[in-house]
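Note that this complex is displayed minus one protein chain, with the remaining chains in position.
Chain nomenclature is as follows: A and B, assigned in order of appearance, with residue numbering initiated at 1 for each chain independently.
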Amino acid sequence: MNKTKNKVRAFFSKPANVILALFAALLVLLTLYPLCELVHHTFVVHATDATVLPGLKKGELTTASWKKLLFTESHKYSLINFYRPMFNSVLLATLSALFALVFGGTVAWLVTRSNLKGKKFISTVFIFPYIMPSWTLALFWLNMFKNPGVGTGSPGFVYSLTGLMAPEWFVYGLLPMVIVSGLHYAPFAYIFIGGILRNMDANLEEAATILKTKRTRILLKITLPIVKPAILSTFLLAFASVMGSYAVPIYLGSPVNFYVLTTKMKTLQTTAIGQAYIIALVMVIAGALIMMANSLLTGTRKSYTTVTGKSSQISLVDLKGANPVITAVLCLLLFFVCIMPLFSFALESVIIKAGDYSLSNMTLNYWFGASGSVSTTVGDTGILRDPAIWSAIQTSLKLSVCCALIAGSCGVIIGYAVVRRRGTKLSQWVSGLSFFPYLIPAMAFGAIYLAIASSFSFLANSFLVLVLVGSVKYLPFATKSGTNAMLQLSAEIEEAATIFGVSWWKRMTKIIIPIQKASIISGFLLPFTSCMRELSLFVMLVSSKTQTLTTMLMTYNEKGASQYGNAINLLIIVLVLAINFAVNKLTGASIDKGVGGN
Amino acid sequence: MPEIVLKNVKKVFGNKFVAVDNLNMYIADRSFITLLGPSGCGKTTTLRMIAGLETPTEGQITIDGVTVFDADKGINLPPDKRDVGFLFQNYALWPHMTVYKNIAFGLENLKWPKKQIEERVGELLDMLKIRPFVDRYPSELSGGQQQRVAIARTLAPKPKVLFMDEPLSNLDAKLRGEMRTELKRLHVDTNSTFIYVTHDQLEAMTLSTKVCLIESGKLQQFAPPLEIYQRPENLFVADFMGNPTMNFLSADVLEKGEGSLDMDFHGKKLRFHAADPFTDPIGDEIILGIRPEYITLCETGKLEALVYTTLPTGMETTVRILLDGELISAVVFGCVDYPIDTPIQFEFAGENILVFDKETGKRVGIGSVSVIE
Partner (left out) sequence: MRKTKRALACMLAAAMLASLTACGSKEASNDATTAAPAGTTAAEAAKEETTEAASAEETKAASDDEMTLDELIKAAQDEASAPGAGSFMVYAPTSRIAKALDAFKETYGIESEYYNESGQDLYTKLTTELEANTKDTADVVLMQDSYLFQTQLVNYDYVTNYVPPYLADVIIEEDQAPLVCYYYNKLFIYNNTDGSEGITNIWQLTEDAFKGKLFMKDISKESVNKNFLAMLTSDAWAQKLADAYKEQYGADITLDEDCENAGYQFIKNLLANVTFGSGDGDIATELSNGLGGNMGLFVYSKLRDDSVDQSKLSVVAYGEPQPAGFSGFMYPMYLQMVTSTDRPYTAKLFIYFLMTEDGFKSAFQTKAADIGTYSTNTTIAPLEGDKDLAFWKECLVREDPVYLPEAYAGGVLDFITYCTQ
């Protein structure tokens, strides 16, 4: 008895244990509970379910939704609503992840291991697609390639300029979706693989060079196996992200009836929400499997990716004659996918009639116009004169900063505790739990939190609930970067202060945080950026007082005010880029540091 | 006075790995103790447990009469309450603080008055000859300079006990030699107890007043370095201490006498004369432990072998000789060169030849050996 008391006391005398215990409880409350609700909802008859499942009353428990979605043959119901979208999702996610991996990995290798020119430009611009909301690239793709041969036949940029008509499969469907999603997540691969390549002891490769191994053989037999864990985790992360993405499939997929789980889930929300929850659950399960696969495949191998202390001189591969060609092609490509969208949005936000790029058809009234200067179905003033937009900018910034601060700080603290107690059950449990919000699709997450918020009057329609849901949803990013930051810091640095009796609080604020400042702030940037461009998570939780830029954007897009839509889109991207840039200049922190690169 | 006592200390890590097993130790005040052993033997864990950075699974630790840890009573004082200093292998200097700040930080935390801090830091800067670097950051210092800053920081609050975890292993050979001298001097100057972890037996020999040799979490021998050198308790200790290492020669016992032993060694009959009584009954097979310096190469020697190779260092020469396929080391003072593959005569000299039981590996006797026929 006394002994257990002692043990408990000894256990809680360590701050890391207190943190772990606290967060274990908190995370169960904030992520496991919503998950249980999700499971519960798949068995409850909702108002919508009651009308499509005859004989059932609202509120009853039933397995009818499951039966309907998974085992209905009439009208190929299950095939159309579940199995085909699932197959499409997996196909899209696999191909996109592969594309991201090959593209990002190649660029990472070129930047870290060859004498490529223009590395600074490339490495700065390469992560733009990740900072931009994922739908922007999809919209951009359409702006570029639509043509008289496809859909409504309105001309896009490429057609207007060259008269080239892209075939339908190039404009809509699997191929453009793979390219767009792949480009969006290629920075993952670039950051992860690049980070390892940069830190990999060049001696490993040099040793092989001395043994007269060919370059290609070194790449295949030495370099690739060493970055294999990074490749795997990039693949799985991109895979999971694409599985959960909604914007790209809706823009590029549904016009040609290419449905994936997310778009199908959205459809079913109107008519049979119970079945929508089942799809959400399937996605969570898929995500959990991926996470397990990730830790199984990389867990044991991680050890040899650790950074060696010596940063020896890396001998760069001479690209010789190909250098200018590769540089030019890469820069052009990056210019096209990273810079062009910005121009495209700017352009689309000033032209009055779509497709007509003459100066007489342009006006800045959509930006600055006084009331009555433009006529659309939604508004008649320039967005910068609209107080609603300014309030949305404020809300978005305030929300993103709050979420970033909360998620980021929790991430640092969790990272600290997890690393200090590495190997213990509790630590594994907490780090696993903190990854869970990543797996729950944002739409379902928002719906569940709406139910929770509705039960607490102080949460309903409040700014607080947005902060709460945003912080929880982005905790995984923050925890990952917090853990990375702490892994880089040897325990001795902290112990040296412990010996002097420096309190835990002071150790964190005076030693650990200042040293890892850049990494830690980077961990704040990720939730910030994600939050700025998030829509599905917040759409049901905002009220008129808490409209964000993205919910405004959605309103305008729904109403077809494309100039406003493009203008707000540009506004979001520019805000995010500007803040990232400013933070980077001021503190040296950057997104790529946050995800694990250096 | 700060003597340190460890009673039945045991540390088991989560995965059932026993790092330290049932360790008992008494460390006298102002001694310079080295925890010595191969890597992974538990010496660093022991150090960290005494310092309070690691919590033992079982046992009791007292420092200066105060129980700082007791598993049964649930006592576990944090490191800062143990009045100790700790010097880390990688220095663990805080990269975002200047040299001055690094040294002063701990004192500020202990709420020393500002003036006193300035004085103390000044004292240490001079003592460790690092005053020119006072405003630099750790990354702007060489390894040796960083080491000095780390020492200054550790000494600043005048700890009664100073722990050092392989502090010299990151330095080059020459610097290491210099720092060794300074550390030994520092021990006298600071008038405190030093506990030092190393895997380098030479460091242990030269620095410490007492060596604690550990293997696989078990204490092997705890004695002054010369005693460990001359009278190792078992084969492991004998083998670990000394360079070149001790010769271990197998022999079959022919006859056991009172204080003497006759044995067969490569066809020759040897007699062992024990200086002390045998500690244990002796089996039929024994191992003779003979330090290279007790093998004399001389023309009158009754044993004969072939010269395998000679390794002169200038001051002395190690001669490796081959006897029926068994390599034996001998050390000769000065520079001597023997032609390779020529026969050479030798014999065993001195009173410090050891007899180990082959089965238990324990030392059973110490004495001299003579060749009878």
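Keep in mind that, in the parts below, a contact is a pair of C-beta atoms (placed from the backbone, for glycine too) under 8 Å apart; a residue touches a chain by one contact, two chains touch by 3 or more.
None of these values were measured; they are calculated from a predicted model.
For the chain left out of this panel, the touching residue among A:N81, A:T136 or A:N294 is A:N81.
Within the whole complex, the absent chain has one touching residue among A:L35, A:A50 or A:A442, and that is A:A50.
Contact with the chain that does not appear here is found for just one residue of A:N6, A:T267, A:S295 or A:S409, A:T267. Considering the full assembly, A:M540 is the residue among A:I222, A:M540 or A:L575 that touches the omitted chain.
By the touch definition given at the top, chain A reaches the unshown chain through residues 12-13, 15, 18-19, 21-22, 25-26, 29, 47-48, 50-52, 54, 58-59, 72, 74-77, 80-81, 146, 148, 151-155, 250-251, 254-255, 257, 263-264, 266-267, 269-271, 273, 352-355, 372, 374-378, 380, 388, 447, 450-451, 454-457, 460-461, 501, 503-505, 539-540, 542-545, 551, 555, 557-563.
Throughout what follows, only the chains that are shown with their structure count from here on.
Chain A and chain B have Cα centroids separated by 55 Å. On the chain B side of its complex with chain A, the touching residues are 14-15, 51, 53, 55, 71-74, 76, 78-81, 84-86, 88-90, 92-96, 105-106, 109-110, 153-154, 157.
Touching chain B in their complex are the following residues of chain A: 2-3, 5-7, 9-10, 13, 423-424, 490, 492-493, 495-502, 506, 510-511, 514-515.
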